[in-house]
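This structure is in structure tokens; I'll ask about it shortly.
Complex shown without one protein chain; remaining protein chains in place.
Chain lettering (A, B and C) follows the sequence in which the chains are written, and residue indices restart at 1 in each chain.
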Amino acid sequence: MERIRLGMVGGGKDAFIGAVHRIAARIDDKFELVAGALSSTPERSVASGEALGLKRVYEDYKTMAVREARRKDGIEAVAIVTPNHVHFKASREFLKRGIHVICDKPLTSSLQDAKKLVKAVEDSNVVFVLTHNYTGYPMVRQARQMIAHGEIGKIRVVQAEYPQDWLTINQDIKQARWRTDPTQSGLGGSTGDIGTHAFNLVCFVTGLEGESLAADLQAFVSGRQLDDNAHVMLRFKGGARGMLWSSQVAPGNENALRIRIYGDLGGLEWAQEDPNYLWHAPFGKTKRLITRNGAGAGDSAARMSRVPPGHPEGYLEGFANIYSEAAEAIISARAGHSPPDEVLYPTVYDGLKGVQFVAACVQSAARNSAWVRLD
Amino acid sequence: MERIRLGMVGGGKDAFIGAVHRIAARIDDKFELVAGALSSTPERSVASGEALGLKRVYEDYKTMAVREARRKDGIEAVAIVTPNHVHFKASREFLKRGIHVICDKPLTSSLQDAKKLVKAVEDSNVVFVLTHNYTGYPMVRQARQMIAHGEIGKIRVVQAEYPQDWLTINQDIKQARWRTDPTQSGLGGSTGDIGTHAFNLVCFVTGLEGESLAADLQAFVSGRQLDDNAHVMLRFKGGARGMLWSSQVAPGNENALRIRIYGDLGGLEWAQEDPNYLWHAPFGKTKRLITRNGAGAGDSAARMSRVPPGHPEGYLEGFANIYSEAAEAIISARAGHSPPDEVLYPTVYDGLKGVQFVAACVQSAARNSAWVRLD
Amino acid sequence: MERIRLGMVGGGKDAFIGAVHRIAARIDDKFELVAGALSSTPERSVASGEALGLKRVYEDYKTMAVREARRKDGIEAVAIVTPNHVHFKASREFLKRGIHVICDKPLTSSLQDAKKLVKAVEDSNVVFVLTHNYTGYPMVRQARQMIAHGEIGKIRVVQAEYPQDWLTINQDIKQARWRTDPTQSGLGGSTGDIGTHAFNLVCFVTGLEGESLAADLQAFVSGRQLDDNAHVMLRFKGGARGMLWSSQVAPGNENALRIRIYGDLGGLEWAQEDPNYLWHAPFGKTKRLITRNGAGAGDSAARMSRVPPGHPEGYLEGFANIYSEAAEAIISARAGHSPPDEVLYPTVYDGLKGVQFVAACVQSAARNSAWVRLD
Partner (left out) sequence: MERIRLGMVGGGKDAFIGAVHRIAARIDDKFELVAGALSSTPERSVASGEALGLKRVYEDYKTMAVREARRKDGIEAVAIVTPNHVHFKASREFLKRGIHVICDKPLTSSLQDAKKLVKAVEDSNVVFVLTHNYTGYPMVRQARQMIAHGEIGKIRVVQAEYPQDWLTINQDIKQARWRTDPTQSGLGGSTGDIGTHAFNLVCFVTGLEGESLAADLQAFVSGRQLDDNAHVMLRFKGGARGMLWSSQVAPGNENALRIRIYGDLGGLEWAQEDPNYLWHAPFGKTKRLITRNGAGAGDSAARMSRVPPGHPEGYLEGFANIYSEAAEAIISARAGHSPPDEVLYPTVYDGLKGVQFVAACVQSAARNSAWVRLD
């Protein structure tokens, strides 16, 4: 198989997530990064691209989209890894030229943009993949499969949390600056940056759809404009209830994303920082610790694994799984058919739900935590 | 020192908590159980008392109160370990006769009774101890001391949870029956039985006072009249915010009470099922695992400990600590003075706050999770 | 049932283990401590006994044995909680007068004494209980039952360890002084004080008998006369092999006794510091975490438990279980019959094996780790 030719927008020097995308694209050897417009300023864009040894370096994403679309060996897919407010405009340029898009989350910085982007994807014929990367972890797939097979019964209670501590104080670093700036980040602080991950993850794993939420948002650090801590109560369609906590001011928490799902027949618990483990508690029986590729783990997890049990796979491998799913979808698209059923990746609709989640949080908080619908 | 002569109301055969109180009273050898009215029916009361070899067995608590009060060697204190709806009436009988009361939680089954009981205690001259037993764990004391000393700074976020799984299905056993019966349990199901513990514990540890809450209560099991799962958002006086989850339908959770407290200088995490450990995360420094009586643990924890570090103390020892605090208070009362400052136990006021917590949960849920004040 | 009248030898002020025995005897209310000779010096003995409020205080254990044996209401059992070198002589005084003995471990400070003590017990008609207290933990009983039922098949490998850190440096405290003094402690340092616990525990749990061992002993702390670290390879009768590590110089370890047992059908792992959990790994299936009194735990553990799952029981409860087993044996002896089959406690023969273990370790180390037989 020929590697998929990939371009990148954003992800220049000092941009943590750009390097992550590049490694993720490389791990399973299905992509080759050949072009880039890696920064919002032309000079930095060129310098960053040359530093990476890219074949084709562009001053801005629009030029890249136009020129690559004309080449016979132009990029087939683009990774968009900019701050949130650029996602929509950049995606649109590639979508309309038939270039597949792998876009960072949250989908956009506003609900209006999100809806337009959904439309743009629907009007195109391309694969659009949103990197809610935690859905790529093998044991997340395992949990999803078990729930789909009814192993914990009808879901009643969902507990989701994503605490961090890095914004406990004001941080004057690039990663912090744009994330706490409404013009780049959008309406949500912790809700947008990490709350969307937690919300997406529980929906992915359970198959549930959010119905409404009630939120209490705080910006504890003096002068901060966006929430750095969010308490959210959730109601799902069909009667399940949930809580979601996102925080950037919880000392001792690095990326402590955790989900706990309880049905009438059992429970499941998974923590991102120890991702090779999944606790399964069938009601009335002894708790079981399922390990990635270990005894009792199923084919959904195995499909997303590279190494035997006891050799931990981590964040980059989970991220790579999203790229590999994207590759499968793109290869199917090349051949003009749909990808196999087992191929799963977050879509533009998941992205819209994420932006709706943020908007609902902000709206509920403004109305003293009144319930706000999620659709 | 002469042992304190103790009576017991409730706690007959098959009553789990009665045996716990008796062991707790015995561990530090400061009490001697001499009298009892151990059941709501006279026959069972007598049979249970005789089975325990009590010196004086009564058919009902009122008779016991009257007769013991007349004896020179009558009981000095009584443990009330009945279902909730009996707490108020039974307490009153002993209070008014100058007999110290050690009462199980929640304080009462209604807010009205709780307020009357506060009044009754105030009008008396006795020691009233509410067995929010988790406040007796050494590492809970450690956390409280650290917070009081400013080690995690100003509190911002409180996460409290108490999930269990035993009521995932309908259980036709005594312990379940009265807890799910509004006439015995009061307004709250999980909120009253375990939510009050979690709420009390975070207040005890942080020194914060609740301001208001917004709650979403569910009774997932068909036909159940009281909540078996509660999602609560909390606002504390002074600006801290919290979440509290109580559940009796979360498979895989036995008594998974856990509190996590985050201030602007650090975080603390403690879990009841592994009570000899306390995580301390000073912001910007490496996380530390403080162990009971281990290096770095303070005198508050040491005062509540019996054995060296690495030899775990558990639930019964924590419960015994409440009895030992009660004993200190009662001995001070014998001598006509106040107990030393370090003596700490949950009071009738803490009990009132617990009942207010339950009432507010129920009221908020009835008003679609509107914020309800806690005072 | 009338409480068993108990005396105590040793365990005066500052003696950690005396207080432990007293609490353990009290928890299940089957003993009443009425007499004591609590120190090796008459004055301290009397002072300590009076401080505890004992009815009858003696200057030395021999006087106590003689006088109590003459009383109609004399002690029925005695707890011997002195340094090791006193165990034999003190035990003998009570044995020969028909008073049951509950003796601390190791059995004696020399192999010669151990053999004499076995003989003395055999010549008597009393119950002799050695407080290898870790055999009283419910999940240790659970492991034993599972192995007896063949759940992990034929045992192949045993890993036992008991590291501590308190003697990493020279400690000039009473607890350290006698334990590092050959005239009080005997031949073994860490091997005698904690290695015997680990060795006893794996034998108890597996039902295996030691065949031979090869040991490498060290005294890392300058000037120390007894081993403070021991590496031991074990061969059991029937072909199983093991390793045992005892250490008092392993910083970060409090009382980290841990056993891991592997058979041809599965494995079991238990750690004393988290005693309410037992890992069971059936080969080829998912690992299971069995909890005390939780789903999947058996009747052996339940028999040793007081409170529901998720409410941790600890060291004192495990110790109390040994006392309760002793009580059952003594009550049976009162009635002139054998205790029920399920009553289990470490015997004088287990004590002899422990002393043989220490002697073999010392002998092997002296012979450059040659294999030394254990019988």
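Here is the rule we use: a residue touches a chain if its C-beta (ideal position, glycine included) is under 8 Å from a C-beta of that chain, and two chains touch if they have at least 3 such contacts.
All of these numbers come straight from a predicted model, not from anything done at the bench.
For the chain missing from the display, the contacting residue among C:94, C:262 or C:315 is C:262, taking the whole complex into account.
Considering the whole complex, the residue from C:168, C:184, C:332 or C:363 that touches the absent chain is C:168.
Within the full complex, the residue among C:19, C:243 or C:271 touching the omitted chain is C:243.
Only one of the listed residues, B:71, B:177 or B:285, touches the absent chain: B:285.
Of the listed positions A:164, A:180 or A:247, the one in contact with the omitted chain in the full complex is A:164. Residues of subunit A that touch the chain left out of the display are 1, 16, 19-20, 22-23, 26-29, 53, 164, 253-256, 272-276, 291, 294, 306-317.
Residue-level contact of subunit B with the missing chain is found at 280, 284-291, 294-296.
Residues of subunit C in contact with the chain left out of this view: 152, 156-157, 159, 161, 165, 168-169, 214, 216, 218, 220, 229, 231, 233, 235, 241-243, 245, 247, 249-253, 260, 262-267, 269, 279-283, 287, 368-371.
In this text, only the chains that are shown with their structure count from here on.
The most central chain, judged by C-alpha centres against the centre of all protein C-alpha atoms, is B. Averaged C-alpha coordinates put the centre of subunit A at 55 Å from the centre of subunit C. Multi-chain contact residues, meaning those touching two or more other chains, occur in subunit C at positions 291, 294.
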